[in-house]
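First up is the structure itself, then whatever we jot down about it.
A protein chain is absent from this complex, but the other protein chains hold their places.
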Amino acid sequence: MHIQLFCFGQVKEAIGANLVDFECDEGDSVKALKMKLLNVYGGLKEVPDFRFAVNQEYVGEDYELSENDEVAIIPPVSGG
Amino acid sequence: MHIQLFCFGQVKEAIGANLVDFECDEGDSVKALKMKLLNVYGGLKEVPDFRFAVNQEYVGEDYELSENDEVAIIPPVSGG
Amino acid sequence: MSIQIVSSEIDVEACRKSAAADAAGAVVVFVGAVRDNTKGREVVRLEYEAYVPMAIKVLGQICERAESMFGLLKITVHHRIGILNVGDTAVAIAVSAPHRKAAFDGCQFIIDELKKDVPIWKKECFTDGEAWLTDRP
Partner (left out) sequence: MSIQIVSSEIDVEACRKSAAADAAGAVVVFVGAVRDNTKGREVVRLEYEAYVPMAIKVLGQICERAESMFGLLKITVHHRIGILNVGDTAVAIAVSAPHRKAAFDGCQFIIDELKKDVPIWKKECFTDGEAWLTDRP
């Protein structure tokens, strides 16, 4: 299953791109995606407490992903 | 003893002027002045909780007045 | 510190700019404006008067306390007197601080104290009469 992954700030630097196409399995939770990402991109371990957003809403780790979801990895925000 | 009396807002309307020369006795306290004023200007009784300032500082009722003091009667303020 | 009682229009943007500082991460501006109603009664205009020299003196004392209590960097307070119409700015308070909490707290402190102690008065002129404002907001 194919998802779009948006990366910002420290995450973007850890992954080396601000948009990547990522393959995961049908029915994968956000938690499963996180494990896979940490395996592929070791640099993510350096980023403190990142959250996930799906289709521009924050989601918990139990959220079940669907084909073509727009997923964003949100490192600690620092606007303002 | 001679003092200058500045009047504002409701006090000005009760007294009918914004500056009056007022005679009181040597060593009069603000409290004594207040009693005299209430006798002369009955309309002052309608003004809620006015305070006194002498030479542009708030003073308590025990404050002892001096010749040529600039006294102001301060009705409830409503700036802003 | 800039404290003024003026009888013409207040330039809020100039107040804000005068409070800016390189060490300031936060500027908070409070604008008190003439509302179109007071508890449902339609307001036509307000008339402000002040005991000007004392108002400036008391405002200065309030701002000095705010500066030391909250660590403010710059403070500007301009209050207008005379006849004001709906929408007019009666007071503008601009403060700066390294961080936002101090700026919010300091600005709110100044307007709260102003409303308690600064010798300025407003008479509200309604469509059906007029009254000196006496109840504290």
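Each chain gets a letter, A, B and C, in the order it is written, and its residues are counted from 1.
The criterion applied here is as follows: a contact is a pair of C-beta atoms (placed from the backbone, for glycine too) under 8 Å apart; a residue touches a chain by one contact, two chains touch by 3 or more.
All values reported here derive from a predicted model rather than from experimental measurement.
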| item | value |
| --- | --- |
| Chains in view that touch the one left out, judged over the entire complex | A, C |
| Subunit C, residues in touch with the chain not shown (by the definition above) | 12-13, 16, 20, 22-37, 86-87, 98-100, 103-104, 107-108, 111, 137 |
| Sites on subunit A contacted by the missing partner chain, in the whole complex | 6, 8-10, 48, 53, 56-58, 72, 74-80 |
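Going forward, only the chains that are shown with their structure count from here on.
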| item | value |
| --- | --- |
| Distance from subunit B to subunit A - Cα centre to Cα centre, in angstrom | 72 |
| Per-residue overlap in subunit B, given as positions that touch at least 2 other chains | none |
| In subunit C, residues with contacts to at least two other chains | none |
